[in-house]
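Only one structure is covered here, and it is reproduced in the block below.
A single protein chain has been omitted; all remaining protein chains appear in their positions.
A and B are the chain letters, set down in written order, and residue numbers restart from 1 in every chain.
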Amino acid sequence: MNITLLTSEIAIICLSLLIIILDLLLPRFETRRSLGYLAAAGVAGVFAYTCTQYGVSATVYQGLFTLDSFALFFKQIFLLAILLTLLFSFDYVEGLAKYQGEFYALLLLAVAGMMIMASANDLLTVFIGTELMTVTFYILVGYQFNSSKSSEAGMKYMILGSVSSAVLLYGVSWVYGCTGSIVFEQIAKHANTSLGMLFGFGLIVAGLFFKMALIPFHMWAPEIYEGAPTPITAMLSMGSKVAGLAVLLRMVFIAFVPMQAYWGGIVSIIAAITMIGGTVIAMWQTNIKRMMAYSSITQAGYMIVGLLSADASGIKSVLFYAMLYMFANVGVFATIIAVKKHHGSNEIKDFSGLAQQSPLLAVVMTVSLLSMAGIPPMAGFAGKLYVFSTVIEKGYLWLGLLGFVMSMISVYYYLNVTKVIYMNEPCVQKEFIVSQPLRIAALISLLATLWIGIYPGPLAELANTAARSLSIL
Amino acid sequence: MISLVHYLTVAAILFIIGVYGVLTKRNIVTILMSIELMLNAVNINLVAFSRFIQPEVLTGQVFSIFTITVAASEVAVGLALLFRVYHDYDTVHIDKLNRMRW
Partner (left out) sequence: MFNEYALHHAWLIPLLPAIAFVVIGFFLRKSPVLSAFLAITMSMVSFILSLGVGYGVVVQHITVEHPLIDKIPWVDIAGLSINMGMYIDPVSALMLFIVTLVSLLVQIYAVGYMKGDDGFGRFFAYLSLFAATMLGLIIAVNFVQMFIFWELVGLCSYLLIGYYFHKPSACEASKKAFMTTRIGDFGLLLGILLLQIVFGTLDFAQLTIAIPEYVQQYGTGVLTVAALLIFAGPIAKSGQFPLHVWLPDAMEGPTPVSALIHAATMVVAGVYLVVRVFFLYSMLPNVMLIIAWVGGFTACFAATIAITQQDIKRILAYSTISQLGYMMLALGVGSVTASMFHLMTHAFFKALMFLAAGSVMHGLHDKGNIFEMGGLRHKMPITFAAMTIGVLAISGIPPFAGFFSKDEILLAVSEVSAPLYIIAVVTAFMTAFYMFRLLFLVFCGPEKPENNPHEAPSTMKFSLIILSIFAIIGGYIPHVYHFGEWIRFGDASHEGLNWTIAATSMVLSVLAMALAWLIYGSGKVSPDRLAMRFSTLYNVSYHKYYIDELYLWLNYTFVRGFGKILYWLDLYIVDGIVNGLAKLTYRMGDELRQWQTGYLQQYGLILFGAILIMVVWLVITAPISMASLRGGAY
């Protein structure tokens, strides 16, 4: 048994515990910013460590936990996401009334959950990872003690999340009953198409769709995104969604390979509904976080399109898209936090005149939004090109066309924000403060988005390696 | 003789009662209890499958221990959040939690 494969997860959890302890030791009225820096440094270290692990392919605990390039790719997405989120949320956390230190500790625990999900090779580990992530998120969503919206969001998320977990578990129990195993490879070996198996499979997939907030499993997302503290909204949209995607990919391509013919129809319809619904509702939003909720719903729709091609190139396109989606999100949420600090609210009209107050953030926001809309030369264009060219090759031309049309429509509401940023005059005349870490996070996201867009080669190569390590088909 | 089907039926009924409770009860505490019912249905399922399909391996039973543990932590978090909601809204009525929409 090679316990070293778990090093990065163990390191993150230890880091989290260390922060809790230090939080107790620090004087009560001192700011917890130092703990934030510690967390960021630790995460950066773990990220550097994961870079050395590419090429490994091994399992521990009788195949319950596996480490391959696929898992690593996702872990790096999560680590980068949390690192950048930490960078842009120091100020935000300092504005919290209580328990600043634990905020960092809990965030790290959520990331540990995501990392476990990426490596999970059996239903139990999937369950543990998912619950570690979501239960931590229940707490974090309700973390803003001076806002009733936050507690409402936390409560709603908790109820709906637990229900979806129960549904997922009920599905797990049926799949276990029909195959006699919970390890993915064994499930694939004993898979049949009995009623119970189909039932269980459907429930599991539904539970994961809930995590990814695909329409019609999305109803929770807008409220929770709006009510949660902004760094948590960012992590929900980057982490929770992508982690669900990681599990879904590994599960359908290893455990449920024999059922491929079944889920093609469902996935294509849900992807279509998600793309349409997310886009058209987003047009009506006036709150930027709520708009981003619908936008992220739409983006998840684009991502699962890649599942349909059911081969390495399709998975590769999904991985590629997940990475660039993460970078674009960092840019947007960093800007949202800066604007929120300035205006105290999250309405789109608060972005008026951002171009004059902070040209850098205006550019970052514009580039990130255009990347999500898929305008060249931003990264999103390359991502959409990969995703849709692979599915069109598999005969889903209608889905490709629909995706194209929806991208065009989505430009409308993304540009709406840009218009406000550049055309309107600032409504509050006071100095616009952008802290240094936030500026760094925004710059990284900007450069990454442009770099991937102009020269997608290396990332595509990496995604390709990761996709092939899933050793399927 | 009680067979696997009986266990599964009980579990299914339990699950459906849980779903019904979640969808109709207005008191958040009751909703949390209904969620517990759903999770218990899962436990029954797991243990029954484990006992009848592979009596020599305890996979399902171990799984149910994990489920119970996680369910406990979920409820703990849920009740903590309930305190906050009560503090902010002076009620545990789910329909009053309605400040954000559209």
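Here, a residue touches a chain if its C-beta (ideal position, glycine included) is under 8 Å from a C-beta of that chain, and two chains touch if they have at least 3 such contacts.
None of these values were measured; they are calculated from a predicted model.
*Asks:* I'd like to know which visible chains would be in contact with the absent chain if the whole complex were considered.
*Replies:* A, B
*Asks:* Pick out which of A:58, A:219 or A:401 touches the chain that's been left out of the picture.
*Replies:* A:219
*Asks:* Looking at A:65, A:386 or A:414, which makes contact with the chain not pictured?
*Replies:* In the full complex, the listed residue that touches the missing chain is A:386.
*Asks:* I'm checking contacts with the chain that's been left out. Which of A:195, A:401 or A:427 qualifies?
*Replies:* A:195
*Asks:* If the hidden chain were put back, which of A:14, A:51, A:97 or A:283 would touch it?
*Replies:* A:283
*Asks:* If I consider the whole complex, including the chain that's not displayed, which of A:156, A:211 or A:439 touches that chain?
*Replies:* The single option touching the absent chain is A:156.
*Asks:* Go through chain B and note every residue touching the omitted chain.
*Replies:* Touching the missing chain: residues 19, 22-24, 94-95, 97-102.
*Asks:* In terms of residues, what is the contact footprint of the unshown chain on chain A?
*Replies:* 156, 159-160, 163-164, 167, 193, 195, 198-199, 201-203, 205-206, 210, 216-217, 219-220, 222-223, 260-263, 265-266, 277, 279-284, 313, 382, 385-386, 389-390, 393, 409, 455-457, 460-461
Simple rule for what comes next: only the chains that are shown with their structure count from here on.
*Asks:* Between chain A and chain B, what is the gap in Å from one C-alpha centre to the other?
*Replies:* About 26 Å separates the centre of chain A from that of chain B.
*Asks:* Considering only the defined contacts, which chain A positions touch chain B in the complex?
*Replies:* Residue list for chain A touching chain B: 123-124, 127-128, 131, 135, 138-139, 142, 145, 148-149, 151-156, 158-159, 162-163, 165-167, 169-170, 172-174, 176-177, 180-182, 222-223, 226-227, 284, 290.
*Asks:* Can you list the chain B residues touching chain A in their complex?
*Replies:* Going through chain B, the ones touching chain A are 8, 11, 15, 18-19, 22, 28, 31-32, 35, 38-39, 41-42, 45-46, 48-50, 53-54, 59-60, 62-63, 66-67, 70, 73-74, 77-78, 80-82, 84-85, 87-89, 94, 97, 99-102.
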